[in-house]
Structure formats: C-alpha cells, structure tokens
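What you see is the complex with one protein chain gone and the rest in place.
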Amino acid sequence: ENEPLLTEKRSDTVEPGDALPDDLTRDDLTLPNPEEPEVARHYTRLSQMNWSIESGPYPLGSCTMKYNPPVTEDVAADPNAAVHPDRSADSIQGTLGLLAGLQDYLARIGGMDAVSLQPPAGAAGEFTGIAVARAYHRANGDDRSEVLIPSSAHGTNFATAALAGYDVVELPSAEDGRVDMEALEAAVSEDTAALMLTNPNTVGLFERDIEAVADVVHDAGGLLYYDGANLNALLGRARPGDMGFDIMHYNVHKTFATPHGGGGPGAGPVGVVDELAPYLPNPRVEETDSGYELVESDEAIENVHGFQGNWLVLVKAYAYIARLGDAGLRDASAKAVLNANYLAEQIDLDVPYGPFHHEFAATAGDAAAADVAKRMLDFGVHPPTTNWPEMVPEAMLTEPTEIESKQSLDDLAAAFDAALGSSEEERHEAPSRTTAKRIDQTTAARDPRLSWQSLDEE
Amino acid sequence: ENEPLLTEKRSDTVEPGDALPDDLTRDDLTLPNPEEPEVARHYTRLSQMNWSIESGPYPLGSCTMKYNPPVTEDVAADPNAAVHPDRSADSIQGTLGLLAGLQDYLARIGGMDAVSLQPPAGAAGEFTGIAVARAYHRANGDDRSEVLIPSSAHGTNFATAALAGYDVVELPSAEDGRVDMEALEAAVSEDTAALMLTNPNTVGLFERDIEAVADVVHDAGGLLYYDGANLNALLGRARPGDMGFDIMHYNVHKTFATPHGGGGPGAGPVGVVDELAPYLPNPRVEETDSGYELVESDEAIENVHGFQGNWLVLVKAYAYIARLGDAGLRDASAKAVLNANYLAEQIDLDVPYGPFHHEFAATAGDAAAADVAKRMLDFGVHPPTTNWPEMVPEAMLTEPTEIESKQSLDDLAAAFDAALGSSEEERHEAPSRTTAKRIDQTTAARDPRLSWQSLDEE
Amino acid sequence: MSHGSPHQGGNGSPYAPHTDAETAAMLDAVGVDDEAALFDIPEPVAFDGEFSIEPRSEQELRREFSNLLAENDDLTEFLGRGHYEHYVPSVVDSLSQRSEFLTSYTQYQPEITQGFLQALFEYQSMLVELTGLEIANCSMYDAATALGEAALLAERVRSVDGDVVLVPDILREGKRSVLENYVDGADLRVESYPTEGGTADVDAIDDAVGEDTLFVYAETPTVRGCIEPNLAEIGGIADESGALFCLGSDPVALSILEEPASVGADVVVGEAGVLGLPAAYGMGLGMFACKEEFLRQVPGRLVGASEDADGTRAYTLTLQTREQHIRKQRATSNICTNQAWVALRAAMHAASLGADGLVDLAEDCVTLARDLASDLDDITGLRAPVDDRHHFREFVVGTDQPAAAIADDLEEEGFAVHVIGDHRLQVCITDANAHAADDLVAAFEEVAA
Partner (left out) sequence: MSHGSPHQGGNGSPYAPHTDAETAAMLDAVGVDDEAALFDIPEPVAFDGEFSIEPRSEQELRREFSNLLAENDDLTEFLGRGHYEHYVPSVVDSLSQRSEFLTSYTQYQPEITQGFLQALFEYQSMLVELTGLEIANCSMYDAATALGEAALLAERVRSVDGDVVLVPDILREGKRSVLENYVDGADLRVESYPTEGGTADVDAIDDAVGEDTLFVYAETPTVRGCIEPNLAEIGGIADESGALFCLGSDPVALSILEEPASVGADVVVGEAGVLGLPAAYGMGLGMFACKEEFLRQVPGRLVGASEDADGTRAYTLTLQTREQHIRKQRATSNICTNQAWVALRAAMHAASLGADGLVDLAEDCVTLARDLASDLDDITGLRAPVDDRHHFREFVVGTDQPAAAIADDLEEEGFAVHVIGDHRLQVCITDANAHAADDLVAAFEEVAA
C-alpha cells in the first residue's frame, strides 16, 4: 500500500501576520501542517519503501556503494563541528585542523601535491580540475579548445568539459577495451587542453599504457586528468600521481564511504601536482607556526562552491580514512577486486573484457539488460548499472565492493542467474514482489507531473 | 521471508588466549562472528519485522503507548549524562540536580510530598510502595498480613503483594464496574496493610467514591496505594494525593512517554505523603545551601535496585514533562480522554461500562476477542489488549492516547468494524497479511525451544 | 488552535495532533461541549490548580539540560564495583535507536513483532552459550534484582527446609540490600560467609552450609575484581547440601572464564549491561540463566521458537502462565516491564564484537588490570594488587597515605577512583578508559607519596 502525500493528510492555508506591511508579503501559504507524530509516521513509512546498503547488496557499477560506518556519523555530529563559515580562522582551529588533515591524507593517497576540498561533488571536482587546467593554459598564454575523453567515460566528463567551454573530442576504445593509442595520438594536438581518464576504466580495466598515454598528452602540452570514481580499485596499489596524472578528483562518497544520501551530498576534492597548486580555488588551509590559516592565491580559479564545500561529508571521509589506515585501505581494495572477480566467476553471464579490477561489465546477451535488472529486484537484490558503458552490449556493470561476504556474493550470483533464466515475459513484467510494480517511465516523461499541485489538476 | 539467526550466518569457536591459567578459563566459546555490515543488515532486517508507535496506532489498554519525542533521546545522549553511580556527589551536581528536579515535578503532579526515583519499572514501584507500607506498619508495631486488591486490577498488584509477603484479598467489582463499597467494608480489617487501587480503574472509570474508600481504609489503619498506570487520564484534573492516596507509583514509560523499548526499560518512581517519606529507599537527592546532596534515612526500606534505577529513562521522563509544562500535560489528558470517547463512539462494539476516561473495555460479544485482534492485524493496525479485565466478556481494552488524530481514529475504528464483520473462519485464520502468519502458541509452550542451541537438537 | 510548532512553546501538548476543527467535530460526535465534560471527577477531589511547570521549546529544553548536565565534573573514571563501561560501538546506537525497536511494546502480538522476538531469542541463546545452562530469560532489571529473584527461585524449587541465603561478606552493599528486600516476604535470611584475599573462603563455606541452607551465592569476578578460583568446590558443597548454587558474573567475564555449568551452577545472574550500556549511573541489565529443570519456575519473560500457519519458523513469548498478568499472586515474579531494549543492545554489542572480539575484550580486562596494578605497585606508598589473585578489570590498591585524601587529590587531577577503606582504594580499567592509564599512573605518582 502506498503512502499518501503529506498534503493529502493535513494541509492548511496560513496568512502572514503583521510583522511586515502587506505590500512586502504574500497573500497566504498552503502547506502540510502535521504534528510531530504524523511527521514521524509519514517518513518512517517512506523509509520502509526504500532500498539501502543495509537492505542488501547494492552492486551498482561505478557507484561504489559501500557500507557507511555509523561511527563517522557520530564524529560529524559533534556540536563543535557546527560553525559558521565566516568565523575567524583563530576561532576555528579545530575545523581548520581537520580540513588540513584531510588535505594531507588525500594528497598521500592520490600521490598529489596539493588538494582543494571545496568541490561539493564528483562533477564539481571535475569542473574544478578542468578550470584549473584552463587557468594554467591561460596563464601560459595558451588558448586550447579541446578536451579528449574516451567514449567509455562517465557522462559527467563530457558535460564538465562542455561546461568549462571546451569542445569534446571523443576517443574510441581499442579492441581490448582500453585507450586506443593510435586514436589518441591522432586526436592529440596543440588544441588539447587535457585528457580525462579514469583508471581502472569503466569496465574495470587498468590502462596498462598509462605511461605512454601520459607522454603523448604531455608532449602535446596537454594535462592529464584523473576521474577518481574508480579509485577504490587501487588503494595502496597505485597512485594517480605516480601514473603521470596532473589533476584528479576524489569521490569521497564512493571511495571513502560517506553515505550517498539517496543522491547526495557527496564531496569531490581535487588534487594537483605542485605546478598547478596556485590555480586551486581559494582559500586552502595551511599549517603555520602559529596554527592553521586560510591562504589565498592570486592565480586561483574562481570558486566552485559558495563557501567551502560539503563540510559534514568531509568530516566523515576523514574519519573513514583514519579508521582504516594504510592496512585497511589496502585491504579494502584487495577485497573489492577479489569480490568482483569472484562474483563474475559465479554468474552465467559473459564478461567480455578483462582482467578487471573492482567492477566488471557482464553482458545480458540476447536478453535486455534493463529487464534482467528489473527481474533481479524480485529476487531481493539491487541490480547493477545497466546498458552502460556502451562498448558492452546489454551491459550490466557490476561493482560489489569489499563489504559483501562470500555468502552474499553467492546469493547475488543466484539472483543474476535466476533473472537471466526467467522467461522474457517474466522479465518484461518484473518486478512483481516490490513495493511498486514496474513503473511507467514513458508517461512520466511525456506528461510530467512534478509536484502535488500538478496532481490536483488531474 | 524470515531472517536467519546470526549464528546461522556466521559463527566461530574461539579459545581463550593466555592471559589466564587454563584452570580458570573455559575451553572455548561458540558465538556469532559477523563483521559490522552483516550486523547492520541483520538488525535492520529484524527491525523491519517489528511494529512500533511510528508504524501506526498502538491502542493497547493500560499500556499508554504514546509517541516518544526524539528530543528526549537527544537530551539523554548528552555525554555528561554518562557517569558512574559511585562518583562523589560534589562531582555530579548536574546529575543530582536533574534527579532533584524530577523528584519535584513528580511530587507536584501526583500531589505527593516525597518521591524516590529508584524503582526501575512499574512493578518495582509497586514493590517499593508496598515495602514502604510494610515498614510503616512494622515501625508502628503493627503486624498486618493482607493487601486488598480489586479483581479488575493489574496482575502486577497481586504478584507484588505476594512478593512482599502479604496475603491477597481480592475485591469483586460492583455492578457499575467500580469498587463495591460493601465488599470493601466487609474485607477491611486490622489485618489490612493496604488497598491497591488504580483510578481511573482498568476499564477507565473514575472511582467516584474515592473519598469514602480512603476513609474506610484509613479508619482501619490501612494505607491507600495508587497504581499510576492510568495517570494519563488525570493530568492537571486530579491528583492521587488529593484523593487520599498515601503512596503511588508513576509509570514514566506510560504517562511521560519514555520509549517502551519492546518491553523495557521503564521506571516506576514512588511518591508518598510526608509521614511515609522516611521509609523510601536510600538515598534520595536533596537540595541544600551547598548544592545537591544524597541523603539517607535510618528508617528506609532496603533497596529495590542495585544502584539508583534506570537513569537514562528518568532523564527522558523529566525532559518530556519539561517540554509539555502545565498546559501540555493538561491537554495531553484532555485529548487522551477525548480520543477514547470518540473512538468508542465510532466502533460497532458495545462498551458496557462508563463514563470512561482514557480507555474503554469494549466487548467482542459473540466473537472471540483474541481472534478479532488477530484479524485487526490484517487491516494494518495494532489491536487493543484482549480478554482483560475479566469483568467484561471478550474484552478489548482500548487506549488510543492523545497522539492519534481524528483521521487515525477513524481508520482504527474501521479496522475494528472490519475485523468484527469478518467471518469467524477469517478471524480464526488471521492474520494473513503480516510478516508471520498465526503463530502456534501451544507447541511453543508444550515443547519450549528457548535458544538456538535447542533448535540444533531438532 | 492548539497546534504548537516545535520552535514555539506551544499552548497544548505538542504531540496531540488535533486542530480546533477536529476537536470540535470529535466533541460533537461524542455529544459534549468540551473535554472537561468527559471527566467524571467529583468536585472535592478535582484539581484546578497548576503544577507551575513552564513548558519549554525543544531548543530551550536542550539548552537547559545541556547546561545542567555540564555541572558534572569532567572526570576520567576508573570506577567499577558492579557498574562497568566498555566501549559501545556506534553501530549499536544507530541500530538500537531505530524506532521499530525503541518505541515498540512488549510482543503480545508476535505476528507483527518477529524482529524484536528474534533479537531476544538470540540474546537468550548468547547467555545459554556463555553459561552452559539451558535456559535464559530475556532480562531482569539488574544484577541485584536478578540475585533476589534467584533466591526466590530457590525457595520455590528446593525441597530443603532451609531458609538461609548465603552470600560473600564482601558482597556490594547495594546488592545485598536488594536481596534482603526480595527475600523478606518469603521469610528467608541473608547470611554472609567469609572471604579471604578477595575470594571465597571455601572451608568457611563448608562449615557454614548446613541443612538450613537454601541458597549459596558466589561471584566471579568478585567485587574486588578477583577471579574466584574455587567455584567447582563451592558448587560441590552447595550441591551436597541440597542448596541451590547461584553464580554471579557477566557476559564479558564469562567469555573466557570457566563455564558456569562446568562448576555446577544451578543459576547464573549478573550484570549483562556490561555489553550495550555506557556508563549510565548504575542502570543495568539483569542476566538470569538456569537449568532446564527450573523452566516452569523461571521469573521474567521467555521467548521461544515455534511455527506460523505457513510452517515457517517464528518466535513468540511463551510459558506466560508463569507471569503476573495471568497467574497474579501465584506468578513466579511480579516483573512486567523489564530491560528488553538493553538486552537488544547487549546482543548487538556482542554481535559487533563477535566471538573473537568478546574473547579479546575479556583478555584485555585481565591484562590491562595486571599492567595497571603493576605500574601502581611501582609507586612508593602504593601496593597493588592487594589481593594475591588473578584480576578482571579491577583490583584493590593499598595506600600509605589516607585513601580518601588520595582520591580527593586524584579528583583534582581529573580522575575518579573508589575509596573502600581508610587505606584502600579500588581501581577499574577497561577498554573504555585504558587510554588514560598512563595519565592516571602519573597522577598517582603526584599524589600518593
């Protein structure tokens, strides 16, 4: 049974009082007006209609849905963490010390020289990074117009390059699923501002030629940008900085287990090599003899957030890293890669590309990947990302992360196989055991009803 | 689908290390050995198989299942609240101040002169109160052997009197459902240590003759004990102290909305009139010129708790009272009584006794109350207390409390009527829409399997 | 209208959702003019006055309570003697605070309370494993009341004529007081047997136990933190006399100490709140486990496994005919509300630690105490441990200077310890305060000489 909208339960129309003259105020306001017990029941019921990492496996490829340790929530709930961004630096040495610590840890993990914590999400990190590249080239009097991106890259890469005003040059994949060196060499030019790459790539393959790739881009005067979405595959095994990347972002809501909150908030800190450090957005935190200070650079790009980013997320990320330490981080990657490889071994679906690391793109073959996914819902698991990347037909991009046990992976494999083994009709009509049955997407898009007000018009 | 036991998921046998010699240690220990993500999923799943006040109405008569405000949880989670009971009084003035404040508020609300916060539950409060009565009589050289209890009283009253070594004299109800004055007069004697009474009684009726009752008991040298289970009916309208009660307990997990936690912890503070104050258990908190002190009485009864009771529960109770204040407390009772009367008006079931206050005992008539209750589960509500008190045949003792809205009561009434309107077979086979179907109680009792170890023997 | 928004004080209950219009409609349906008309209270006993309790907004409430509790001195506690703190993982808070658990009632409708029932079943099972006994209930209030209930169980199940409940002379005063209270109504007498070096004097027990002995109680660790080395002998003495042998302990200690069943314990009681509860001013969780033969005489609630109509395993409260709401004055106890949610937290804490984590924690309780005692013993003017025993969490410290003065000085330095005699302190160390052990030693060095 579905839950009524709050407004369908109890709504009132209220007029402003007399604090302001009428010409400055609205006539009235109509909004839900429940009492607290009603609020509690409404949202408790809604929560019960929602899958989460505590519900079971959440193997969305490229999303790194890990367990989010409650201890990081407790740490972030410290009342002393609740300060205003305009406080004097002297009066918030704790906050600044924490930020400095996180900057340092991230730099170490990525092999980078300087880090900005300002970007509030991965895409914002990309934008920051590409804006840094733009500023660098401009400072060199170098007016470059293109960003190279492999066709298998995350959609945000393309959109970010466009947002920053660059033309996108899409690189096809080689037959082995990796960067096509010939295509790269053909595409690189003096117009190349940067190449955006994730490594391992979106089907989990490590770009073995990364050193050659870096040489090609660098020789042309371009910069190498690392999309951190897949960093969970490499912790303690390889660092973007060592591979020749000049700029990278970190998805702390992936690699460092901050909760994804149904879509956000995340945080997308950006690390760069020394040469690019002056271009990071202002301010950054530095430790001096007299404590932590906020320092500004004249060459900094404009800001990417109205203040200093998603503070509460950053606290949790730092706590997670500190909880795990070297051995924990390295083990997390080891188990994430083991889990992906073990799961791929257990399922009936083919995996065209390999050797893969923390994720793999299986193909549903003759079946529609989206329907297989819907059918998996009936077996009590969350399906993988479907139909992406496009290099794999009917792709099911699967990333179990390190938190699943062998038993959990076996159950997940059974759900894969059962869904694939279902009849086409069963798959097409799935799911049937869920809160909502298959939802009509076409009507939703053709006749958009985006508010309760639009429902009233029915 | 049910959830496996943790031990069925992952269990290990572990041997002690070498911290102690072998003759002091066990051979090994076999217990579940999950990692944190597995623990989180297990208990999250279990929680999803459990009804709570956030799930919907919980109209268990005599249980006062109110909404438990989260703000009281936050207050109790204060790190400064976490102190050891053997701390010096000087060093825990905050804790003692809080306890003193609660003692004071409870005394005002009950019309009592002194309060002990030590009893960890309602039944423990009863035991404390009856032990106080026993000590009082003994101090007077008065060896009384009987406690009078109306047949409609809570089972704990009888068990408590027996625990304290008294013989129970059960009083029948008069035709109007209240204390039968003639029977009372006949039963009272110089053996009467106390009469235990709740008011309103367990079918919600106010004992109109309470002054006469008090006179009869007092004239015989007995004491009048007030069972606070139904205090939510009277807040700001009447006080046990004003009615002639000498001793009372408060069920803070009922009247003052501390969470019931699936069966506890609660707290059962005891209030008494001046004359009995010296007999309350040691220590009590008193405010002096130099701060709060723990004071002891030579005449005090022995303790009812190893330390000072259920501290965390007391904090929440105090916070709830402070949140509501006079007007809120009075309104809570008003709406609790209104809700009970309105609900009774809406349902098809007869309510033999009245006028009732915060609860009423409807009768299922020809139907089995227990089956009607099971059928109500299918309509998405929690049923009332069934088959009690015995003065009402097939009783359904219903207490909606003040937190239900008119809409919620209408829905609840519909569930009552639909359950009563179902066929006997439907009722007998109910519930069918719940996590578990009707559970076999007989086998559970005849062949008790009380641990996972006993399941292994299957 | 009485709608009180959370940021305001509110004119009525902020948790009663009635609008004025709804109240009016409901009054109309009931047929009265106002709520007052529904109260059937004779005028002489009606209360028209006020309590003079001011309502607080949420904000005011939080500020007021926070300020009040901040009056507590911020001391690092090395306190035990029956109330122990182990670090409770965050996940225990986040899971146990889920409203489905926290705001649920006793499981009288098992079909919609399977989750809590299963958790309690798992709690019971954990105690069965730890004690080796067949039955555990799903909680008493605390260790002291569990002990009281155990003595009364003895009275019900033992055929001996005896009325003597034998306890160690060092039994913590509060616990003994509760025991006295519980057995008063049954006309039993509490008597002490001597201890030596912090544990039982077995010969003295042998002398003391006779035909008037109903119940023999021993603890491990004892209140002085000593691991009792002679449990099997004490159990044997009790068994021989027909008395019931009750052992007091806790789930962390039992993770490595001798299994109670193996030393002849008939009943095990103690403080299970060592798991799941932080320092809570003495709030507890009474552990109660016993032999299967006492099944129908067990106090408190029991969860059992059964099946539902589909044949699926399901759980339910069972053997309720023992309980007060059915058997009234012939019930096995007057307990109703117990400590279910604390039991849930204990089970969660144990699960979070896991079998190996529990054993590691228990080992730490031995080694931490041993190391701290050794460090204190190195300080001039102190002797630790006073008792020549293996210790668990805590131990007694002998002082040259008056103990009370040392404790006062330590409090100035930010530490709390027990004063248990003119020249006796007691110190407790666990994973919760071990980080401050070196600081404590340094403070002792400052003040003990």
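Which chain is which? They are A, B and C, in the order written, and residues in each are numbered from 1.
Here, contacts are C-beta pairs under 8 Å (C-beta built on N, C-alpha and C of every residue); 3 or more make two chains touch, one makes a residue touch a chain.
Since we're looking at a predicted model, the values are computed, not measured.
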Identified contact with the non-displayed chain, of A:R144, A:R284 or A:K335: A:K335
Listed residues A:D142, A:E299 or A:E429, member touching the removed chain: A:E429
Those residues of subunit C which, in the complete complex, touch the missing chain: 3, 5-8, 58-60, 62-63, 86-87, 89-91, 94, 97-99, 352-354, 356-357, 360-361, 364, 431-432, 435
Residue ranges of subunit B at the interface with the undisplayed chain: 10, 12, 33-38, 40, 44, 69-71, 73-74
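Everything that follows uses one rule, which is that only the chains that are shown with their structure count from here on.
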Centre-to-centre distance between subunit C and subunit A (centres being mean Cα positions), rounded to whole Å: 45
Approximate Å spacing (C-alpha centroids) for the pair subunit B, subunit C: 19
Rounded Å distance between subunit A and subunit B, as computed from the means of their C-alpha atoms: 49
Set of subunit B residues in contact with two or more other chains: 35-36, 40, 44-45, 48, 52-55, 67, 69, 403, 405
Set of subunit C residues in contact with two or more other chains: 14-17, 89, 91, 94, 99
